[in-house]
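Apart from one protein chain that is not included, each protein chain of the complex appears where it belongs.
Per-chain residue numbering starts at 1, and chain names A, B and C are given in the order in which the chains are listed.
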Amino acid sequence: MDEISYNPQELMVVNAARLLKDHDVVFVGVGIPNLACNLAMRTHAPNLQMIYEAGVIGAHPARLPLSIGDPTLVSGATAVCSMYDIFTLYLQRGNVDVGFLGGAQIDQFGNINATVIGDYQHPKVRLPGSGGAMEIAAWANRCYIITPHQKRRFPARVDFHTSIGFLSGGDARAKTGVRGGGPQAVVTNLGILKPDEQGEMVLAAIHPGVTYEQARENTGWPLKITEDCPETLPPTADELYILREKLDPQRIYI
Amino acid sequence: MDEISYNPQELMVVNAARLLKDHDVVFVGVGIPNLACNLAMRTHAPNLQMIYEAGVIGAHPARLPLSIGDPTLVSGATAVCSMYDIFTLYLQRGNVDVGFLGGAQIDQFGNINATVIGDYQHPKVRLPGSGGAMEIAAWANRCYIITPHQKRRFPARVDFHTSIGFLSGGDARAKTGVRGGGPQAVVTNLGILKPDEQGEMVLAAIHPGVTYEQARENTGWPLKITEDCPETLPPTADELYILREKLDPQRIYI
Amino acid sequence: MTKLTTLSDAIRTHVHHGDLVYASGFTHLIPFAAGHEIIRQGIKELTLARATPDLIYDQMVAAGCARKLIFSYMGNPGVGSLRVLRSAIESGQLDWEEYSHFGMISRLRAGASGLPFMPMNPTGAEDLAAHNPNYQQVKDPYTGKSVVVVPPLTPDVAIIHVQRADIQGNAQVWGILGEQQLAAFASQRVILTVEEVVDQAVIRSDPNRTIIPGMVVSAVCHVPFCAHPSYTQGYHDRDNELYLAWDEISKTGESVQAYLDEWVYGVPDRKTYWEKLGPDVHRRLSAGERLSQPVNYGDY
Partner (left out) sequence: MTKLTTLSDAIRTHVHHGDLVYASGFTHLIPFAAGHEIIRQGIKELTLARATPDLIYDQMVAAGCARKLIFSYMGNPGVGSLRVLRSAIESGQLDWEEYSHFGMISRLRAGASGLPFMPMNPTGAEDLAAHNPNYQQVKDPYTGKSVVVVPPLTPDVAIIHVQRADIQGNAQVWGILGEQQLAAFASQRVILTVEEVVDQAVIRSDPNRTIIPGMVVSAVCHVPFCAHPSYTQGYHDRDNELYLAWDEISKTGESVQAYLDEWVYGVPDRKTYWEKLGPDVHRRLSAGERLSQPVNYGDY
């Protein structure tokens, strides 16, 4: 059998898609998470429901949405509601299974910084800020992060808690009273990190051809590796076909 | 000129209508207050805006509405909103000028009981309860009460504060922090009561042919009478024509 | 995945002895057919919550379904008193818990939003709060003033009549909205009774009209005229004659029982009930046509 080639974006999209379950209600942004959801819908999760923080439920986009409020998300959706209602009736009420998160920094316990590098009052780099992330990280049943695996993106501690993972680990998250289970996986171009019992993000799967050494070198804390740490299955021809030909034929995100 | 005859309901509707100002936003129930508003719209207050606690704004009913949620209020209205929104965005936000109130008992300080006669836990007569009245009495800029003038309806103290007027008078109402000005008039079949500086309801106008004695006899507290206490102008032929021929031709409420 | 089922099955599956039930609808869309089916199935010890109990709860209490009432206005709208409820409360046979409309709807708003409470502005009327410990106060951290709050209401099951929905339960409502949406999101289970079951393409043609998404709906029941004697905007009028008649019927236990025997126990379902009302009533309640002007969502 011929080797199938794929790029790091495709690898991350495919692995993120596989984490989604049929009937999941997913709070989804644009770009890579949107592609992952659409791929899941067209493979193993036909009943996945996508909702957007702009207040769109059950979108049927006719084209690849270019922003979280793209009009193609609205035409043909099953419902649209106000911003207050999406955060209360849907997210906070517990109707959201999965949230996707991202940020400039993700730390050892899955905490995310999307706000600032340096001091908050005198920022070295000012980032966009929370948007919906603070609440999604707290209240979605489970969260996933998709990000390139680079040491500067994976510090031991983030400069600022825009949204929390497991804080300092142990029962720190539970003590805050948030309802969601926190980050369940970080999908990178090297593998998949998952929280251990203490909430520390450890290497739980590795992509074909990647070494443990590469993963360790690109992580800002002493990266633990699970006992089994299986190799992920490479993207299938079918997955790549859907992704390349159906979902992002102009290769905007992949 | 011939005497124009009219009944007590008509007298009350006409006098209530005259209290409304053009451009007032009125929180209105069915029955007599609805007739008063419609009469005002067709005479001196063409820009009156009627809103209903059912969430209807700018109703243009094609027939006399028989309940506060009559479908004729909706067809052709300018807006419909949820119950939560009518109480928050409209009433509590301060967008309502006038509220109409009613109840089994109205006391010396304009407090109203629409809840219970006797002990709350062991009621002698159980009444409907607050509905929207508790908040309307507190937050509408001004309130009006339309009621037959009978001693049992006008006790010195109500058994239960369903909605407040001036409580025990003086600054008692102001101290509660409610935004509205409280009951500005009680329109009865004998005259019009208005609050004095202490918030006590005093006879401020008397209908033609009614004596002070009649008013005193039908009031459960020593009724004060204002110095001038003018006689109200009788209903005009025009007012009665609109009321009888246009608004309630089947004489359901008048 | 279809959630279509019969009303009878939906009630049997989702409404249990002792449940807190919220059959919603402010004057409009009151799910009478569902109340009647609960009576027929003999479900007991319910806590019945509704801002406006209306005839439906008068009938359910008369049939012995309830142990407690949660409400904010207990009247026969436009007519007068609800005699069955009033007498059950006056005689001490029915427990109750009472709010103003805004207190009631704030409880639903908190329940639907997953929030611990909702704040309300002061009303100065403290007698009700004195009898209902659910009214509490917190200190406003910005002004130091006291703020009245109510806790979430999260019914076991909501029953909600809507004009149209697809088989997954994506539901559209127009006319008076009342507490339809909040009751659905606040409740653990949602039974939708639907005037018209429509193709999902109809729903998707106007997503802003959808107030309840299928994801919170447990069962979809196609029950035309479910709301009679209340009404369904655009489908049939309110039967005001029956509201007036109930004021007479409810004067004695015998006449109430006779009504239940004939119109609830005596009919197997809403279809039979509606046919039994006869063509004259159908004509009298017909809605006529007044269509909304369409909007363009654009073909993006």
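Here is the rule we use: contacts are C-beta pairs under 8 Å (C-beta built on N, C-alpha and C of every residue); 3 or more make two chains touch, one makes a residue touch a chain.
The shown structure was predicted, so the numbers you read here are calculated from the model rather than taken from an experiment.
The omitted chain makes contact with just one of the residues C:Arg83, C:His101 or C:Arg209: C:Arg209.
Among C:Met74, C:Ala129, C:Leu177 or C:Ala227, the one in contact with the hidden chain is C:Leu177. When the full complex is taken into account, the listed residue touching the unshown chain is C:Val147, out of C:Ala63, C:Val147 or C:Val197.
In the complete assembly, the contact with the undisplayed chain comes from A:Thr115, out of A:Gln49, A:Asn95 or A:Thr115. One chain of the complex is left out; on chain B, the residues touching it are 25, 47, 49, 56-58, 60, 62-63, 70-72, 74-81, 88-89, 92-95, 139, 179. Remark: the residues of chain A touching the chain excluded from display are 30-31, 53-56, 66-71, 74-76, 80-84, 87, 91-92, 115, 120-135, 137-139, 160-164, 167, 173, 176-179. Against the chain not shown here, chain C presents residues 114-121, 136-143, 145, 147, 149, 151, 163-164, 172, 174-175, 177, 202, 205-206, 208-209, 233-235, 237, 287-300.
We adopt the following convention: only the chains that are shown with their structure count from here on.
On a Cα centroid basis, the chain most remote from chain A in this structure is B.
Chain B has its Cα centroid 58 Å from the Cα centroid of chain A. Between the Cα centres of chain A and chain C there is a gap of 40 Å.
If you average the CA atoms of chain B and of chain C, the two centres end up 29 Å from each other. Across the assembly, chain B contributes no residue in contact with two or more other chains. Within chain C, residues 181 each touch two or more of the remaining chains.
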